[in-house]
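I have a structure here, written as structure tokens, and I will follow up with some questions on it.
Just one protein chain is left out here, and the rest sit where they should.
Labels A, B and C are assigned to the chains in the order they are written; within every chain, residues are numbered from 1.
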Amino acid sequence: MRITRQHDGQTVRVALAGELDLASSGGVREHLEEVVREIRPRHLLVDMDEVSFCDSTGLEALICVRAVATEQGIDYRLVNVHGVALVTLQITGVLPLLVPEHDAG
Amino acid sequence: MRITRQHDGQTVRVALAGELDLASSGGVREHLEEVVREIRPRHLLVDMDEVSFCDSTGLEALICVRAVATEQGIDYRLVNVHGVALVTLQITGVLPLLVPEHDAG
Amino acid sequence: MSQRSVRIDVPAGLNAPGEARHQVTTSLHAWGFTEPRWLDAVAVVVSELVTNAVQHGGAGSVPITMMTRGSTVLLSVADDSAELPRRRPPDDRGGRGLMLIDALSVRWYVQDDGRGKCVHVELQPYPGEVAS
Partner (left out) sequence: MSQRSVRIDVPAGLNAPGEARHQVTTSLHAWGFTEPRWLDAVAVVVSELVTNAVQHGGAGSVPITMMTRGSTVLLSVADDSAELPRRRPPDDRGGRGLMLIDALSVRWYVQDDGRGKCVHVELQPYPGEVAS
């Protein structure tokens, strides 16, 4: 799992590349929680474009981060969701939670 | 379950008639253990001729009685075993234990 | 191929296995499964499943479903416990129930049914033609 972080004014965009599963979800969660705790951006976008796989452990990492981000008033969401990640987000019903604009689109 | 007891010298023959299962095996066990404790015959024969059904709870009652009978030096065995009881005794491997003459026959 | 199914509920308690055997074999008879030795084997499996459900499940009733398709008969018994039935070395207290189910069935397995679990058994196929 490659994690790249970009700052742009009030927005932090964290791009994930690789497979989000038991091996990688702990690290992703830690990285994102660090952003929430230490940077507290207005917007925290998780770019899923290069995520080639995402199972329930991946989803749960992303959901946990949402809880702490929301607490801090951060606008937290996933962008560029497609492929397996889109399927697992849809099946488990967490898509509207993590990709709020999705149903609008 | 009908339980009938016949004494003939050193031998007590307990004839069972009906289905040996969860509902009846407790009573059968108690009856037979009472014979072991209070009469202590030389031979205790359990006549299975009219037993139309016997599952694992029935087998286990008969096995428990064997333990106490053997302790008292009583010759304990089943006679006239056939039908379902024969099948379940065979499958569970307890036939030679409860019907010692069977393999001889 | 003819398909049938029946759902039977017997009150949990010492008489549950006997009632279940009776109802299951009556249904099978009505459906043309009349071979006595095969019915005996089915009765043993029913008795073991329902005895286990009574011993490990809660109060209330024991739900039993039976489905047939040709000579294949599937039997399912649910209980409230989430424990998996596990083969164990037999002793004076027991351990022969699953041994009998193993011997008298093609396969058995367990499913989570939300409330507790359901044990499914595929019985030995009915030998010969089903009378109708």
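We take it that a residue touches a chain if its C-beta (ideal position, glycine included) is under 8 Å from a C-beta of that chain, and two chains touch if they have at least 3 such contacts.
This structure is a prediction, so every number in the text was calculated from the model and none was measured.
Here is the thing to keep in mind: the chain we left out touches A, C in the whole complex.
Interface residues of chain C facing the missing partner chain: 82-87, 98, 107-112, 114, 117, 120. Residues 19, 21-23, 53, 55-57, 59-60, 63-64, 67, 83-84, 87-88, 91-92, 94 are the ones on chain A that touch the missing chain.
Here is the rule we use: only the chains that are shown with their structure count from here on.
No other two chains have as many C-beta pairs in contact as B-C. Chain B and chain C, compared by their mean Cα positions, are separated by 26 Å.
Averaging C-alpha coordinates per chain places the centre of chain A 48 Å away from that of chain C. Spacing of chain A relative to chain B, judged by their CA centroids, is 69 angstrom. Multi-chain contact residues, meaning those touching two or more other chains, do not occur anywhere in chain A.
The multi-chain contact residues of chain C, meaning those touching 2 or more other chains, do not exist; every residue touches at most one other chain.
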